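Would you mind keeping the following structure in view while I ask a few things?
What you see is the complex with one protein chain gone and the rest in place.
Order as written gives the chain letters A, B and C; numbering starts at 1 within each chain.
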Amino acid sequence: MSSNLKFGAGIWHFATYVDRYATDGYGPKRSLLEMIDLAGQVDDLSVVDINYPFPGGNVSVAEVKAALTKNNLSVIGITPEIYTRQFSKGAFTNPDPAVRKLAEDLINEAADMVRELGAEYVKLWPGQDGWDYPFQVDHHELWHLSMAGLTNVAKQNPDLKFVVEYKPREPRNHMSYDSMTRTLLALEKINLPNIGVLLDFGHALYGGESPADSAQLAIDYGRLFGMDVNDNLRSWDDDMIAGSVHPIELMEFFYVLRKNNWHGVWQLDQFPFREDCVAAANSAISFLKHIDSALDRMDWDGLKEAQKQQDAVAAINIAREALFGLL
Amino acid sequence: MSSNLKFGAGIWHFATYVDRYATDGYGPKRSLLEMIDLAGQVDDLSVVDINYPFPGGNVSVAEVKAALTKNNLSVIGITPEIYTRQFSKGAFTNPDPAVRKLAEDLINEAADMVRELGAEYVKLWPGQDGWDYPFQVDHHELWHLSMAGLTNVAKQNPDLKFVVEYKPREPRNHMSYDSMTRTLLALEKINLPNIGVLLDFGHALYGGESPADSAQLAIDYGRLFGMDVNDNLRSWDDDMIAGSVHPIELMEFFYVLRKNNWHGVWQLDQFPFREDCVAAANSAISFLKHIDSALDRMDWDGLKEAQKQQDAVAAINIAREALFGLL
Amino acid sequence: MSSNLKFGAGIWHFATYVDRYATDGYGPKRSLLEMIDLAGQVDDLSVVDINYPFPGGNVSVAEVKAALTKNNLSVIGITPEIYTRQFSKGAFTNPDPAVRKLAEDLINEAADMVRELGAEYVKLWPGQDGWDYPFQVDHHELWHLSMAGLTNVAKQNPDLKFVVEYKPREPRNHMSYDSMTRTLLALEKINLPNIGVLLDFGHALYGGESPADSAQLAIDYGRLFGMDVNDNLRSWDDDMIAGSVHPIELMEFFYVLRKNNWHGVWQLDQFPFREDCVAAANSAISFLKHIDSALDRMDWDGLKEAQKQQDAVAAINIAREALFGLL
Partner (left out) sequence: MSSNLKFGAGIWHFATYVDRYATDGYGPKRSLLEMIDLAGQVDDLSVVDINYPFPGGNVSVAEVKAALTKNNLSVIGITPEIYTRQFSKGAFTNPDPAVRKLAEDLINEAADMVRELGAEYVKLWPGQDGWDYPFQVDHHELWHLSMAGLTNVAKQNPDLKFVVEYKPREPRNHMSYDSMTRTLLALEKINLPNIGVLLDFGHALYGGESPADSAQLAIDYGRLFGMDVNDNLRSWDDDMIAGSVHPIELMEFFYVLRKNNWHGVWQLDQFPFREDCVAAANSAISFLKHIDSALDRMDWDGLKEAQKQQDAVAAINIAREALFGLL
């Protein structure tokens, strides 16, 4: 059980942000090419996930490719922006069928970009699909629209993989794909081989899941197609630097991945609103490497025995020893 | 879409309680017969759910039957106590196979009591099955034990119905059957006709679900075998009087039930630690009747149209008009 | 104890919004004059709180005055935007003294605008003052900067009132002025007569306070200078329509205000991201009037007696009777 790590990041890690208060943004807008150059400055980054349409203004595919090559980066996924103004009342679940069609078209364009850039998957994060108020939606209808939209694009692109990134809420007060188990229920019902889950550590955490447990479950269903990490204070998707708050649960998450011989990219989904984005990425990756080496050091047999007894004290002592270098 | 309500309660509504601080209890212990007599004092209670072994000390089945008859009550479910000391490290998922067998035996005894008392189902609430700490359990193993235990007892009693009551946490920091969607995933995998879900409104609410949405989903899977209501502050299973905090979401929950022609008992799962238990039950039932009449009054066509547009303001106005008598 | 209601709203209720996902906004930008015209369409709105610098592009004071007059509106408060890009690392607590001076200057300009428009107060919401990460700040220093900044502007404008609007978090992961009690601690220490609290119902609620209790406390300290209402799901500042989730606690809040003869404006602080803003305001105000009439109907003597006994069931029954028209 050795490791051979490859690190990635959503390209938005290197953007600047707006929110409802700092409407003029936390910094001047950046073009995609600038973001890629920043990504290239991170010590150990190999792949990026890129929004589509390309963020930060017009840029050609050729320019993007050149920037990627220059920075030694390749593309793992394309994320169609199915959560901007036109989709503010939903993409798959928009009450207007014409907008649902727009979402389908945009996803298909993103699929083409996956092919064009040699990426692995289309990432779907339907953040505007859901509801805000009691009584607002017909829950039966909404959920069926959620599944139908996903089914359509997956069937239209059988040569590609799609990953669904669930999240409890934000920007909607409640997202349709809100949890690992709900997403798996959908995938079981849809029953197509080319849809999987992208597990965001922070989304699982603030949704009250144990990310390690969620990873195991997705693996057991053969659906863990991707993952990313960050951290938060358990009540919101704070997208903080990985390991800055929950290092032990982060280690347990990677423990489950290694134990199951899951060999995907370790990606970052962080939003450094007020931080230097390169420094924030380096800080996270350096800690992820520490976790990887802690897993090398850890007493796996001892842990197995402790878990067999469900002995929390023994288990936590073993994990701590490896993670903190305790005697 | 008319209604013909039947009200029920867990018999523990009429018990006294202990917790980790008031270890001497919030009142003197009561026998099951005393609890039944208190239940009989509630204005409109028809059925009760009874723990097994019978709580509050020894009492014969004949005495229980007599007390029920005297109070005009029948039994809807039997809840085996698979969460007391011997099961404090789990029932289905206990690390000790001998304890898992004890749980199976106790559930089978409860099944016999269901037959004996003419109840509808065995209710399973495996509150000690789960984990407390990172690294404590092998999540793959734990989940399979959770499903295996349930499968066994359902197969051994094909003539009976079993209902699983999920809950996010307490007493375990994380329960295995933690949500509607996880429970449905298990039931789909187990694939037996005699296991369903008992949806506790408060458990759904503090787990971040919309209880209305969870009800719809369980109905769509043909698995909503029972329900109970109460209220809480969205961060814990406070088991407060139904409607005392979230009357609008409670109304939406019953709206979904009525819309789907679901005709089960409206049960209470409240813990009146410091309150008069009969008064607390009457307060809840009186409010449930108000909700029922609000659903009679509500503009169903208008709501349908609002939901078609996902128009939150129109929808909430229609619900409010019916619930509060607003013009 | 009669009532004579006056309703108000933050002018941002009539803006369009951006967030970190819908970076192109939930609708086309609106000028302040457009917002005022929308506010004028609400059935019973008398006053507004206006951001400074004026939002939505350049407009003269004369134009603003004319628009207000045309729409029969006056100004209750001016909210200097001490949370935009230049203040993204804090206003009072910015690590750079030059930025702290900018904040002071902006607040003083806002104070002039209060005088110019005949408003009641400068509203201070230092949303970027706080921290995101463990170890990020010197807590002693940060809190003293928080108090010093407030003290300075209040001393420089002794003829005006200042209100501090606390909030647990957002956009910072933790705001310095995070709660009613912390804000009161500061005001007691600062000991100036012209600083009070603006109590936002939703901020109190999702901060784990009882808004009714917080109102009572602020009144007991002579510091409840203003308030606004909205609703949320108790884990975030959702700024939903008032009463759409927590009508009973909203009623208790107004009960405490009436009981203490507090006669300020009932203001809205809602963010209708995807809703018609006029309809959302009308929906809220119509419900606030219902609450007001429920307080007329309520059995005050009965409630007083129930509270004397801390009898939750009797108290909740009395409140429900008035609010829902239960018999």
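Everything below uses one rule, namely that contacts are C-beta pairs under 8 Å (C-beta built on N, C-alpha and C of every residue); 3 or more make two chains touch, one makes a residue touch a chain.
None of the values given here were measured: they were computed from a predicted structure.
Engineer: Taking the entire complex into account, which one of C:Leu184, C:Leu198 or C:Val245 touches the absent chain?
Structural biologist: C:Leu184
Engineer: Pick out which of C:Ala15, C:Ala91, C:Val114 or C:Ala212 touches the chain that's been left out of the picture.
Structural biologist: C:Ala212
Engineer: Identify the residue among B:Lys6, B:Lys65 or B:Lys89 that touches the chain left out of the display.
Structural biologist: B:Lys89
Engineer: Out of B:Asp132, B:Glu188, B:Asp220 or B:Asp276, point to the residue that touches the absent chain in the complete complex.
Structural biologist: B:Asp132
Engineer: Touching the hidden chain in the full complex, which residues of subunit B are there? Just list them.
Structural biologist: Spelled out for subunit B, the touching residues are 17-27, 83-85, 88-89, 127-128, 132-134, 169-171, 173, 233, 235-236, 238, 240-241, 244-245, 271, 273-274.
Engineer: To test your reading of the contact rule: which positions on subunit A touch the chain that is missing from view?
Structural biologist: That gives, for subunit A, the contact residues 233-235, 241, 243-249, 272, 274-276, 279-280, 283, 286-287, 290, 312-314, 316-317, 320, 323-326.
Engineer: Pick out the residues on subunit C that sit against the missing chain.
Structural biologist: Per the touch rule, subunit C residues meeting the hidden chain are 89-90, 95, 131-141, 143, 168-169, 174, 178-179, 181-182, 184-185, 188, 207-208, 210, 212-213, 216-217, 220, 248-249, 251-252, 255-256, 303-304, 306-312, 315-316, 318-319.
The working rule: only the chains that are shown with their structure count from here on.
Engineer: Among the remaining chains, which ones contact both subunit B and subunit C?
Structural biologist: For subunit B paired with subunit C, the chains in contact with each are A, in label order.
Engineer: If every chain is reduced to the average of its C-alpha atoms, which one ends up farthest from subunit C?
Structural biologist: Most distant chain from subunit C: B.
Engineer: Subunit C and subunit A are one sequence twice: same or different residues at the contact, by the over-half rule?
Structural biologist: On the two sides of the subunit C and subunit A interface, the residue numbers are mostly the same, over half being shared.
Engineer: Please report how many Å separate the Cα centroid of subunit B from that of subunit C, as a whole number.
Structural biologist: Centre-to-centre distance between subunit B and subunit C: 39 Å.
Engineer: Using mean CA coordinates as chain centres, what's the subunit A-subunit C distance in Å?
Structural biologist: 35
Engineer: Residue numbers in subunit A touching 2 or more other chains?
Structural biologist: 89, 132-134, 169
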